[in-house]
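Note that this complex is displayed minus one protein chain, with the remaining chains in position.
Chain IDs A and B follow the sequence of writing; residue 1 opens each chain.
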Amino acid sequence: MNVSTAGAVQIIIRRELRLSFRRPDQLIQPLMFFLIVTTLFPLALSPQLSVLRDIAPGVLWVGALLSSLLAVEGMFRADADDGTLEQLVLSGHSLTVIVIAKTCAHWLLSGVALVLVAPVMAAALSVPAESFWLIMASLALGTLTLSWLGAIGAALTVGLKRGSVMLSLIVLPLAMPLLIFGASATDRAIHGDSAAGPLYLLGALCLFTSTLAPFAASAALRITME
Amino acid sequence: MTPRRKRLWVVLGILGGVAASVALAVMASRENIMFYFDPTQIADGKAPQHKRFRVGGMVVKGSVQRNPGDLQVRFVLSDFAHEVPVKYSGVLPDLFREGQGVIAHGTLDGGGTFVADEVLAKHDEKYMPPEVAASLKNKRAASTPKPAATPGNPQT
Partner (left out) sequence: MKWTWFHKLGSPPYVYRLARSIGPWLYALAALTIGYGVVAGLFFAPADYQQGDAFRIIYVHAPAAWMSLSAYTTMALAGAVALIWRIKIGHAVAAACAPIGASFTLAALITGSLWGRPMWGTFWAWDPRLTSELILMFLYFGVMSLRQAFDDPARGDRTAAVLAIVGVVNVPIIHYSVQWWNSLHQGATVAKFAKPSMPGSMLWPLLSVLLGFMLFFGAVLCTRLRAEVLNRERQSSWIKEALSSR
């Protein structure tokens, strides 16, 4: 059976989505984690609303970073363990295309879900509702970038038994610029300032990783799979 | 599609993606992303009220007033176009002196005074022995009557 590249991407994405809806725990667990982590901060720091509004950008972005790290860990593992990944490689489509499809599917599930849940947590942190759209836009760009960075990290650690610590050691330093600009965009949105500068930078990071990360991740996957 | 044309498209895609992200980064560089304002921007009312930001400039000569009893200091920051009065309470770095570039973190109060909670001295990348600095100063004083010709922006 001959399938075009676009067709293959479609098939992989559809398969990932279907698998995840059949076993929703992998989708829901990172979201629960995000909710719980963001709840910790008001309890630990201060329930005072003005304080919460000031720490909200950092809380939301650290929460997004950690939960997407949790979500990305199993990105290639199940498929590598049961041989699906090898079958995909044998299909003749380039590994880079497969990585692109899998990462897009991953973002459509975990990233979009996190973006949709973010306003709830933002409201709980007494963030004004006018800034929700900007926060969601910045998180959408940010989670896509995180999915790409996470794909590199997951591909590098796919053969490891205790990969999750290694994964955070790899991905967190790479994600630090994202955290800086993402939190800054959110902070400006909350205070009603122009968030254009950090949003442009988030877009730049997102485009840059979308362009180059597929190649890095597929090179890593080729090494860890052989 | 032949493998060669495919490779061409991939290379073009990479170049396009990188170029677009560089373009976005350049657009971002036109915006103020660091919450840094100079005295001119403050005078134009561009700086936020009641929000922490950073201001940078030269400490105006003769403007430093210390309270003998406590650590209160008042001084004026200038970018050679506009000036901002600054109030600070705390220990100043060694390099803080009149004519020195500094960066202050803090907020504007209603009266246009910058209330700093942190003052950091910034030094430039030029190093010279004191004698050279003194002779340079003399030369400059001889050639131009006003010392305003000194490289103004401490951010360069």
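By definition in this document, a contact is a pair of C-beta atoms (placed from the backbone, for glycine too) under 8 Å apart; a residue touches a chain by one contact, two chains touch by 3 or more.
Source: prediction; values computed, not measured.
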| item | value |
| --- | --- |
| Residue touching the undisplayed chain, where the options are A:Ala6, A:Leu49, A:Leu116 or A:Ile223 | A:Ile223 |
| In subunit B, positions touching the absent partner | 29, 33-34, 36, 54, 56, 91-96, 100, 103, 118-134, 155-156 |
| Positions on subunit A where the hidden chain makes contact | 152, 156-157, 159-160, 166, 169-170, 172-174, 176-177, 180, 216, 219-220, 223-224 |
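We take it that only the chains that are shown with their structure count from here on.
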| item | value |
| --- | --- |
| Of all residues in subunit B, those that touch subunit A in their complex | 13-14, 16-18, 20-22, 24-25, 27-28, 30-33, 48, 51 |
| Residue ranges of subunit A in contact with subunit B within the complex | 181, 184, 191, 193-194, 196-198, 200-201, 203-208, 210-212, 215 |
